[in-house]
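Rest of the complex left out; these chains stay put.
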Amino acid sequence: MARFQPKNPDYRATSIETFEAQRAMKTLGISISRLEPGEVDLAMDYSANLTQQHGFIHAGVITAGLDNACGIAAFTLMPPATGILTVEFKTNLLAPARGERFAFRATVIKPGRTLTVSEARAYAMHDGVETLIATMSGTLMALAGRPTGPEEIRAPA
Amino acid sequence: MARFQPKNPDYRATSIETFEAQRAMKTLGISISRLEPGEVDLAMDYSANLTQQHGFIHAGVITAGLDNACGIAAFTLMPPATGILTVEFKTNLLAPARGERFAFRATVIKPGRTLTVSEARAYAMHDGVETLIATMSGTLMALAGRPTGPEEIRAPA
């Protein structure tokens, strides 16, 4: 009953591999908790190393999670042997990133041959209560026929 | 010859203190390289721990630098005993974050009693060449009469 039909039969393995290749995700403690065609949830535990001046998680870290969720969600729908880059995103910060655990949930709004638009929401779990803390809308670009390896560039071509 | 007149005579010390209180900046290796009323430059060295799948610096990390530059630039113009929070920002990624060193340069476009709009640009220094890699426009909010300590919240009130 998926909303989207993946073009890459190995979308799951390819997406996980691309995600795991990002060392920044390891540094920030972000991991995949759910992966479907066009939909991705990421999870992150609180870490004092990632806080801003009030002890909450830094907006840049929240944005990194939202951006990755948007990107991997878009990537699940791209054909094999395709590279991906982020074109732009916008984040609205709605509430303090206060919690023990955070979730970044993205869904593709409009897939495309070249450009895909994703939306994501960030949630904080604090004392058993989940709060919406940030939103993102972003544009991702497919680089057809190019591998996703380190020779690939992350920029509009 | 400053474009802006700070309302806080201690804007420099207050701004540096607020910046230093962000542990995420330490984790990401971002520091202040220039601070004037309404203008801030941050600097960051390359680190393999902050990379995406192609070995370039992750967009979320670039965004963290841009957001902080925008925020501190706005903060330099706020009155004493004022808290600050980020309302929103948008980032365009123009080129891969490939380099040995990165700069985030922000300037206030429109200061305000409640809301301030800042713009920032991120540059990569690679083999002696500086390249514009990303832009940000963002809105910051002053929380008048509130301290900047950890009891403060980062959210629209």
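For clarity, chains are labelled A and B in written order, and residue numbers in each chain start from 1.
Basically, a residue touches a chain if its C-beta (ideal position, glycine included) is under 8 Å from a C-beta of that chain, and two chains touch if they have at least 3 such contacts.
Note that this is a predicted model, so its numbers are computed, not measured.
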Oligomeric copy total, full assembly; chains in place: 2: 4
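FYI, only the chains that are shown with their structure count from here on.
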Separation of mean Cα positions, chain B and chain A [Å, integer]: 22
Complex contacts: residues of chain B adjacent to chain A: 18-19, 21-28, 48-61, 63-65, 67-68, 85-98, 133, 148-156
